[in-house]
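Every protein chain except one is present and positioned as in the full complex.
Letters A, B and C name the chains as they come in the text, with residue numbers starting at 1 for each one.
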Amino acid sequence: MTATEGDTENPRVAASDRTGVRSPDILATDGLTKKFGGITAINNVDFSVEEGELRCLIGPNGAGKSTLFKLLTGQHTPTSGHVYYDGEDITDLEPHERIDRGMSMKFQAPSVFESLSVRENMRTAAQRVIDGNLDPYVDEKLNEFELADSADMTASDLSHGQTQILEIAMALSLDPKMLLLDEPVAGMSVEESEEVAEMLNELHEETDKTFIVIEHDIDFVDMISDQVTVLSQGEIFRQGTIEEIRNDAEVREIYLGGE
Amino acid sequence: MKGMDRRDFVKATGVAGAAGLAGCIGGDDVGDDGPTVGIIEDRSGNFGLVGTPKWASTRLAIEEINEDGGILGEEIDIFDPDPQSDNTRYQELVEQAIQEYDVDALWAGYSSATREAIRPIINRNDQLYFYTTQYEGGVCDQSIFAVGATARQQLGVVIPYMIDEYGPDAYTIYADYNFGQLSEEWTRIILDENGGNLLGEEAIPLEETDFGSTINRIQEEDPDFIVSMLVGAEHEAFYDQRLSAGITDIPIATSTNMAQGYGHRRLEAPSMENVHCGVNYVEEVDTPASNEYVDAMYDRFDDLEYVNQEGQNNYFSVYMWKEAVEEAGTFDEDAVKEVLQEGMEVDAPEGTIELNGATHHMTHNMRIMRADENHEIDFPGEPEIIEPTFLEEDIGCNLPENPEERQYEPFGPDSPYEDPFPDV
Amino acid sequence: MDMTEVPAFVDIFSLVNLLLQFLDSFAFLVLAAVGLVVIFGMMGIINLAHGEFILVGAYSTTLAAVAGAPFVVAVVIGTLTTAVFGILLERSILKRFYDRPLDSMVATWAISLMMIQGTRIYFGNSITQASTPFGSINYGPYSYSAYRVALAGVSVAVLIGIYLVFTRTEFGLKARATIQDADTARAMGVNTERIYILTFGFGSALAGLTGALYAPTLSMSPEVGQNFLVEAFVAVVVGGSSVVMGTSLAGILLGAINAFFSNVYSTFWGRIALLAAAILAIRLMPYGITGVIENIRDRRRAGMSLRESLKIPAVTVLLGGGSND
Partner (left out) sequence: MTEAVEKLRSAFSALNGPNTYGNGRAFWTAFAVGLVAVFAYPMFVGSYSAGQATLYLLYGFLGLSLCFIWGYCGVLSFGQVAFFGVAGYAFGVVTLNFGAEATVPAALAGVVIATVVAAALGYFMFYGGVRDVYVAIVTLAFTLVMYTFMAQTAGREWAIGDARLGGFNGMPGIPNITLGGTSFSGATFYYLVAVLLLVTYLGLRVLVNSRYGRVMVAVREDEDRAEMLGYNVKLVKFVVFTFGGTLAGFSGVLYASWGNFIDPSVFALSFAALPIVWVSVGGRESLIGAVAATFGVQRLDQELAATGSEWALVIIGALLLFVIMFMPKGAVPYLDRYAKAGLGWLREKRGAGSDREVKAVDSD
């Protein structure tokens, strides 16, 4: 806990301070806790991300990273605690209401509409933001993500890497303010990972979008971010730059011990 | 009616030349070469058990007639699909029998629900129709000959006997639907007419198989006898529970159990001990006519399990129809109906009985069928001819004069009866 | 029922009536449901041929008993026959449907259709029924079928048996692992195919046992299994997917409701109350009693006091609404 205390503004203040200067935190949690049966997956987490930041979330298996994401997107209801987004308490909002406010998410396991064509997948996302004819926008996005050639393929026939890219493309088609990526390069080749890293960095620099990325691969984290939060056993263990985290003996230990 | 449909059809298509096409509407004439009867009786589904003997009896009668040279020199064709105890299927098949096979007479349906489901079709087509199941009574319908015993006939023989034999106090349990409810009303009337007394009653849902609290309630009232109008395989569980609760010493009067579903053959003894059913016929009736009929049935159908009351009703009503056709000299349904409405005496396996032309109901040779601890059947007392008095005397149903299509109820607005036990 | 005129001692007997009726209803609900719940809870298959598995148990028991086997032997024969039958069906047909739970409903319905009619073709419209063992329990002016009360004891034993099988045996542990995550279980060396066969066989055996136990009390027609379906599905809806806890609590709750209304009012109201309870349960407890219990347990473990942890589920139960997870 101590690691986060210094740099986290009290989200309650942020929430109540609607009329004042907007808090730099686009996202904050306050005492967030989630238990499944006897297991505490997330324990009293105060986590915050500033607008425009690219934050990496790392930790050993079972640290609660994906659970934290699901609490942020509303797929799980917290046992206790609150989630604030853009100064608003969104703890009780439905997932789709959170997406409406500018969140978007890529799942850990590649999750696209498998029996539909790539184009239909993109259309399904695009029609959230485009009225009228979808095709120009969809074509643009397909080109942007180099999926145009496989537009008429059934999504289940895509390679693993392409499926990941399709999902990222769909998530980005919503033009979100904040994008949550759960292991975006899992199972990708080194080249594909580098492409994704490049794309993320570009987006990060060119737009004011916020990114939170769960990642296992520390080399990939190195490519995209310098702010890293380490989660262990459902709690925030460390927070700092990639250098600090790399050199932290205790972090090494939990990683070695955890895996 | 067919002409009407054709007019509808012309109107609907709006095809100018449709009148010419009408000649092509050939569906109606299929199988119209000779006389045909429809036998639409359940051989599968819930009523397969009780419907199979009905189907078999009708077939047997027609086959015997054909072997004997047919009617008016013509062989009778049979249309006998299996309606599978499904009322929608009944509706389809009855339409098919009437329209496609143009049947000259129809035997169809076990339950009164089925009868009600097909009655609009029967009426619309003025189809000559024999409904042969024992039933609650009161159907005054110009197209229907309801030749089975009515509740008044069945209960009218068994309840007075019970009162004489065991005492006046009765407790009634009955299937919670139309048949059971109306039979229960008859029970009240007949108890009252014979000096009996109603201690209590309970309606049992059709699907119920648990009679624990019912038995407790009966024990609480401690009646001299129980009147049971339980129906179907589910309700048969009552008899086993009655046995295992040890109350077989309370005798039972019934209009349903044993005579149709032959529980005394299917349940292990002595669960039907002391059960008395008012019947017009069952295969145990030991007369030459009955034995001849039963032998013929088992000769013809090897795997037949029982010849029940309804089977006999189908059997004699086929012969009754034959006689009417011969007297009319034609298969024309109106002419045959006219003959039938003059009344007719029939020699049935149950004995000599009479058709009442005015109400389309029969007198019946009513007996009391009693099972002992080994489920052996005897018939205490003499068979008693009981007339179907309700429609003719109480309601004034006279179909030749006033061709109605109604069902009257014992406590309905047109009936003279009032509930003698309003507090129970 | 007019209670004012009866002597006071009858009230005590009435309570006994109520208790026995409750035991009777409880046993019927639990036994009707167990086979269905095991196959559904463990394998995700809604077996619409559940009634016909009961039919197999009932017929084989009856045939054995009528042929002269002692009743207990006949029950064992009925149970085993159904287990073998279930395994054969699983091997030949149902194994194709494990990843298609919805299609398995169509398949099992088709099987049910064929089995009912096949039974009719082979055995006719009915077979001779065996009679109920034991006599009656007599108290005051009343009596009750001892056998039906004994079934309550059997049903409790069955529940305990299921609990032990799934918690204390190697098969049970492997089965639960397979149900949680078949891939991982396989990776850990569990022969998942075998587990599916055995689980299905176990569920079939339970359905067969139900048929065997109720065989002497019901009319032996090809539709005999249909008698259990309403109670079985109602118990699943109210109990939820947990085999032992959900089914036993559903049995207690629904049995009590049914017994009270049957006994104090009439069989009709007993049945209506049972069904009304089912409808209410759909609204109030979408995942059945199992869901509510898990919710309370989660809250307890989250460190709330018992009072506090009951508060929110009570609100959920009354006002509806559930969580997403």
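To be clear about the criterion, contacts are C-beta pairs under 8 Å (C-beta built on N, C-alpha and C of every residue); 3 or more make two chains touch, one makes a residue touch a chain.
Given the structure is predicted, the values throughout are model-derived calculations rather than measurements.
Student: Write out, one label after another, the shown chains that touch the chain missing from the document.
Tutor: Within the full complex, the chain left out of view touches A, B, C.
Student: Touch as defined at the start, partner being the missing chain; which of A:44, A:75, A:201 or A:233 qualifies?
Tutor: A:75
Student: Specify the residue from the set A:107, A:145, A:211 or A:237 that touches the hidden chain.
Tutor: For the chain that is not drawn, the touching residue is A:107.
Student: If I consider the whole complex, including the chain that's not displayed, which of A:94, A:146, A:219 or A:244 touches that chain?
Tutor: Per the contact definition at the top, the residue touching the missing chain is A:94.
Student: Can you work out which residue in A:80, A:127 or A:233 touches the chain that's missing from view?
Tutor: Answering carefully, the residue with contact to the hidden chain is A:127.
Student: In terms of residues, what is the contact footprint of the unshown chain on subunit A?
Tutor: Subunit A touches the missing chain through residues 73, 75, 94-96, 99-100, 104-105, 107, 111-117, 120, 123-125, 127-128, 152, 170-171, 174.
Student: State which residues belonging to subunit C touch the missing partner chain.
Tutor: 40, 44, 46, 48, 93, 96, 100-103, 105-107, 109-114, 116-118, 120-121, 226, 229-230, 233-234, 236-237, 268, 271-272, 275, 278-279, 282-283, 286-287, 320-324
Student: Please output the residues of subunit B touching the missing chain, sorted low to high.
Tutor: Output for subunit B: 2, 5-6, 8-9, 11-13, 15, 18, 21, 24-28, 43-44, 80-84, 86-89, 91-93, 95-96, 99-100, 111-113, 116-117, 119-120, 176-181, 203, 205-207.
The rule we apply is simple: only the chains that are shown with their structure count from here on.
Student: Can you name the chain that lies farthest from subunit A, using the mean of each chain's Cα atoms as its centre?
Tutor: Most remote chain from subunit A, centroid-wise, comes out as B.
Student: Which one chain sits nearest the middle, judging by mean Cα positions?
Tutor: Looking at where each chain's C-alpha mean falls, the closest to the middle is C.
Student: Between subunit A and subunit C, what is the separation of their C-alpha centroids in Å?
Tutor: Here subunit A and subunit C have centroids separated by 45 Å.
Student: Provide the C-alpha centroid distance between subunit B and subunit C, rounded to the nearest whole angstrom.
Tutor: From the centre of subunit B to the centre of subunit C is 38 Å.
Student: For subunit B, which residues are shared contacts with two or more other chains?
Tutor: In subunit B, no residue touches two or more other chains.
Student: For subunit C, what residues touch not just one other chain but two or more?
Tutor: Answer for subunit C, listing residues that touch two or more other chains: there are none.
Student: Spell out the residues on subunit B that touch subunit C in their complex, using ranges where they run on.
Tutor: 44-46, 48-49, 52, 176, 202-205, 207-217, 219-220, 222, 233-234, 236-237, 240-241, 243-247, 263, 265-269, 271, 303, 305
Student: Report the residues of subunit C in contact with subunit B in the complex, numbered from low to high.
Tutor: 1, 6, 10, 17, 20-21, 24-25, 28, 66, 117, 120, 124-132, 134-136, 138, 141-148, 216-224, 227, 230, 259, 262-263, 266-268, 270-271
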